[in-house]
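Dropping a structure here in structure tokens format, bear with me for questions.
Left out: one protein chain. Kept in place: all the others.
Entry: chain A
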Amino acid sequence: MKRRKGTSDSLLTKAGGELDDRFKLAGPARVLFNKVFPDHWSFLLGEIALFSFILLLLSGTFLALFFEPSMVEVTYHGAYVPLQGVEMSQAYASALDLSFEVRGGLFMRQMHHWSTLLFMASILIHMLRIFFTGAFRAPRETNWMIGILLFWLGFFEGFFGYSLPDDGLSGTGLRIMEGMTVSIPFIGPWASAALFGGQFPGTSVISMLYIIHVFVFPLLLLALITVHIGLVFAQKHTQWPGPGRTEHNVVGFRMFPNYVMKQIGFMLFIWGVLGAMAGLFQINPIWLFGPYEVSVVSSASQPDFYVMYLDGLIRLFPAWELRIPPYFTLPPVFWPGIVGMGLSVVLPLLYPALERRFTKDRGHHNLLQRPRDNAGRTSLGVMVVVFWIIGVISGGNDVFAEKFDISLNAMTWAGRIGLVVLPIIAYYVTYRICLGLQQHDREVLAHGLETGILMRDPNGRFYEVHQPLAEPDEHGHTELEYNGWVVPKKMNRIGALPPADKGFFKSIEEPSEDGRTERRDEIESGKH
């Protein structure tokens, strides 16, 4: 007992000593604790995907305890009355049991599905951030490619996941996948037979997808995510330009305790949102769709949102079939389904290399670019985004047509024309906006801020008073160089207008007990 006298400090020291004796941790641990991370909200978008992925592993493990990936025909005798006595696969029956007869099963199923949607959505948004700020440039091309692979792994992991319950909707998705597979020249019928163990839908595809969904792909995802984050760590995060920031340093705060605490808080926040969504918002009510039957489908059969653009492209592609009689047919679905998807994989993978080739920029870049400063790339990105959005909308064009009382065929034609025309317009408009923003930045640097104060000179001419950002020369011009970072555009950005009184219930700027006003400075460098 008397040995226990030591303070917690000395206990910690002792434990640390024991660990260091065995694992030699003192040096590496210090490097880890002290590592400096740059701070910006947009650097956390990828984290949302990571935290959703952890929740996917947890909730998925729960689901796997109860789900039976079998296509054996059974008669349903479970709790859900409308389907009692219906012939269905064991997979669908066990998915129904998960929803109705497992305590908290529905909650877990919905959490798994919502987490998937957030996982894919945050990957997309994260990818846009990386693209538009040029963070994929050397030395980070490898990590960009890993990120693209992660998106496509997630794409198929999600698709396979919602195919597993073998309900009406998931069977329809598999049917479309089969139609795409069989369209591949020469190997199509063989590939389809291999996937489905013979004729679609067969009796083996669910168990095959199951092992891919719960083992192969999660393992690949986990491995690639580890490398992805490891590379971010080893190559050190990019940072925005700003005071004191160069290509050769990192300005920010320490990994411990600041960064890690914020990460933990952020992770719990994401989980909290997903937990609430899982309980409050219904998703994929499989009991309404019934078991999959090849002859049954309902309107508004939409895939999950990340698959929708592909479905939209398949809807929009015209009925162009190549026929070389007597024995060669190239079905139209081959172009959007197989070629379109292939290009969606390959072009993003190659983009960093292509940009290097065309710009001949082979240097290392650790400072991010503002999207406006690389108008060509930004416009290209917006072009792709517009293309994608039209695809997504067209993937649900029957729903839009029905809800807004538009002709379905008009929706299809609008999509077809829009897909060709709008990206080009988007490119042009974005390019002009970028140039305009660039010009305005230079203008403010040269002439100062608009103050909103109008003056009239003796000749009767009206003019606006400008607030220069530095000491002007005799023409009122300032020679300030643009440094790739935010130029103040409003007077209160340079502290000219005091902030309005803040506080929700009462002013937070009331005198503190020592009689002085506590007021935090409105402007903090590099933080916007």
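Couple of notes before you dig in:
FYI, a residue touches a chain if its C-beta (ideal position, glycine included) is under 8 Å from a C-beta of that chain, and two chains touch if they have at least 3 such contacts; residues count from 1.
Here, contacts and distances are computed from a predicted model.
The chain absent from the displayed complex carries the UniProt protein name "Cytochrome bc1 complex Rieske iron-sulfur subunit", chosen from "Deoxyribose-phosphate aldolase", "Cytochrome bc1 complex Rieske iron-sulfur subunit", "Peptide/nickel transport system permease protein" or "ABC transporter ATP-binding protein".
In the complete complex, the residue from A:T116, A:S170 or A:T412 that touches the missing chain is A:T412. The chain not shown here is touched by just one of A:S299, A:T359 or A:Q439, and that residue is A:S299. Considering A:G16, A:G230 or A:G265, the position touching the chain not shown turns out to be A:G265 (whole complex). Mapped onto chain A, contacts with the missing chain fall at residues 30-31, 34-36, 73, 79-81, 87, 100-101, 103-104, 106-107, 110, 139, 172, 175-176, 178-180, 182-186, 188-190, 192-195, 197-201, 236, 244, 246-254, 257-258, 261-262, 264-269, 271-280, 292-301, 311, 314-321, 323, 325-333, 337, 364, 366, 397-398, 408-409, 412, 512-513, 518.
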